[in-house]
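What you see is the complex with one protein chain gone and the rest in place.
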Amino acid sequence: MIKALRYFIEIIRGSFITGRHFASNFFFRCLKVLGIKTKRKGAETIQYPEQRKEIASRHRSLHRLMTRPDGKPRCVACMLCVTVCPSECIYVEAAEDPDPEIQKYPAKFIIDLSRCCFCGFCVEACPEDAIRMDTGNVELAEYSQDDMIYDLDKLIR
Amino acid sequence: MQEKANEMIKIFIDKEPVEAEQGTTVLKAAERAGIHIPHLCYHPAFPPEGSCRMCLVEIEGFPKLELACSTVVKDEMKISAKSERVVKARKAVLEFLLAEHPLDCPICDKAGDCKLQDYYDEYGLFESQFKEAKEKREKKLKIGKSLILDQERCVLCTRCVRFLKEVTTTQDLGVFHRGVHSSVNIYEGAAVENNYSGNLAEICPVGAITDEDFRFKTRSWFLKEGESICPLCSRGCNILIEYHPGFPRFEVPKRVYRIKARENPEVNDFWVCDRGRYGYSYLDEHRADKIIMNKIEGENVLTWENISEYLGEKIKRLSSAKKTSGIALILHTWLSNEELFLLHKIFKDDLKVEKIFFADLPQGEADGYLLTSETSPNRRGAQEIGFDIKPVDLDALASGTDFLLAFGPFLSGLFSPKDLKAALNTVKRKVLFSSYTHELNSLFDIVLPVALIAEKEGSLTNVEGKVQGFQPALEPPGESLPEWKVLSDLGKELGIDSKFYSELPSPEAILIEMGKKIPFFKKKND
Partner (left out) sequence: MTETLYETLIIFIKIVCALVWLLACTLYLTWLERKESALIQDRVGANRASIFGIRIIGLFQPFADAIKMIFKEDFVPSFSRKFLHTMAPFISFFFVAITITAIPFGDTLRIGNRTIHLQILDFNVGLLFILAMLSLGIYGIIISGWASNNKYALIGGMRGAAQVISYEVALGLSLIGLIMVYPSLRLSSIVLYQGELLFGFLPKWGIFLQPLGFVVFLLAALAETKRAPFDLPEGESEIIGFFTEYSGLKWGLFMMVDFMEVIIVSTLLTTLFFGGWQVPWLASDGFHFPWGGELLLSHVVVVLLQVAAFNIKVFFFCWLQILIRWTYPRFRYDQLMDFGWKLLVPLSLVNIIGTGIIMTL
């Protein structure tokens, strides 16, 4: 019985906690709406589309393929990213470059973003620093799955 | 080639007692005992060269480190292959080898198979101490019909030079210049032009010689390999088929990327000819994967389950009417011993069919070493089984044939389409077993997709009469099945000697049965 009573006290305490949050947020929000500036502010979340949190420098966002100074992709189609990719979402087809110092370049480089898990292994595996995930683009929604398949044109930037 | 077993002596490698043949080298003895001693220039096909210095080992009583590849074993020799001194020496050798190596593994086709890479992983893992720029050399030098030489990657093991000296005796390559400038090259105006040049890319321990056929197509670690026998001539070279299982997500199918030689001192040693090496497109291109039903009676839908019933019924109808002369057979010698044996048993022994023809590709030219003039792998086998190898006679075929069983796609290469069509139109029912989608298929009522030699189990008899068994290296495409399955089912279905066929669940069992009937296969089978 005593135990049950303790529960009831805790239940009422719980409503005081939520009530306190409501009251303080309500008070400061009202002040804000009325245009009164206070030192303390009510708790607020980031208002996403207008306000954006700065993406951390280590954040893994949409991939990009780096280029050489002359605009050719830096990728040499070694396929280490293909090898390491756990979701098997990268497909690379190599081709012969006439320059004997380059020799190999990607004729096709496709990332299926609908499968990509953004683990960043491809970036770590790349021996040429040709792929990076630092575009800061995290809004990758598309209307069709086909649009999620990114090829060279979309990846080089 | 079997050498007489020499006297065995006892040596110690890393304090483990090991049996070794008298007169063998330390490296061979260690290899025999399952201890791998790193080496680049040594190749079992050639005498030791000792140019790479990777195989240094410490031998008790010798003041310096010795080369395992050229030191002959002595009784009670104490060798350490992993001591600190040895490892240090290997590291030093590697550092010198890598001093001039361009380290362009990302674009090197050898990456994954490369011995230098493996040894660096095992013994090296150091930072280079060299500040000097690396020597610039020719990176893309075409030295033969499909070979590209990268002199920067070369470690001067001279395996290629020795191969061309000792195996093909053409001596197309040599080492030019001296010291740091030494490099392998072709002689002026002459390229490597022989039927075994593909082996150079295979024996090169690094990526100096690469094959244009395989160049940049894929990476070697994606490839899966399967053991098989080359069916492109009657030598029966042992091969490894390397294939990529495909990227199903991107609709890139399974594909064979290269053929490598498989060591067999009795047939092909370590080599395979260029015809066999580069002629792998037949494994992937235009493959049939579905049963084609151009013309069948009734509402039947043929599947592998009811196909033997269907064929059996047609044959039984003819044989019960004593009209087996209306049955004709067109075979080829890409069929395995077992399949030919079953065909012989069903049609020659049981049904007494007369009209049995062989449609094979015309003979080619032999090169005097491995490649034979015969273009199909099992002609000898067909002869030993008792077939009389008759070429196809269209006139004989066209007269009074009710039922034709044809095998293989080769028929179209032998006759003009017009003649073929005319002859086949006179035949009432015709069934083709073929692995390919071919215009020939439209001339037959039913076309059954069958597996190739690389995809099935069986045995072949090579030109020297050696019977070699093989296992499937690849998955047959789509619905394809090996012929022996269909034939043993058909044998059961015909009911003439059904007990015989019901005890043949596998090619292995068929071969044993063959040994009982035909002495030739008996003695090879032991």
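A and B label the chains in the order they appear, each numbered from 1.
The criterion applied here is as follows: a residue touches a chain if its C-beta (ideal position, glycine included) is under 8 Å from a C-beta of that chain, and two chains touch if they have at least 3 such contacts.
As the structure is a computational prediction, the values presented were derived from the model and not from experiment.
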item: Chains shown that the absent chain touches, full complex; value: A
item: Hidden-chain contact residue, picked from the options A:Ile2, A:Val33, A:Ala56 or A:Ala141; value: A:Val33
item: On chain A, residues whose C-beta touches the chain left out of the figure; value: 11, 14-15, 17-19, 21-22, 25-26, 29, 33, 42-45, 47
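We take it that only the chains that are shown with their structure count from here on.
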item: Between chain A and chain B, centroid-to-centroid distance (C-alpha), Å; value: 49
item: Chain B residues within the chain A interface of the complex; value: 104-107, 111, 139-140, 215-219, 221-222, 247, 249-250, 252
item: In the complex with chain B, residue positions of chain A that touch it; value: 76-80, 82-83, 88-89, 91, 94-96, 100-101, 103-104, 110, 112, 115, 127-128
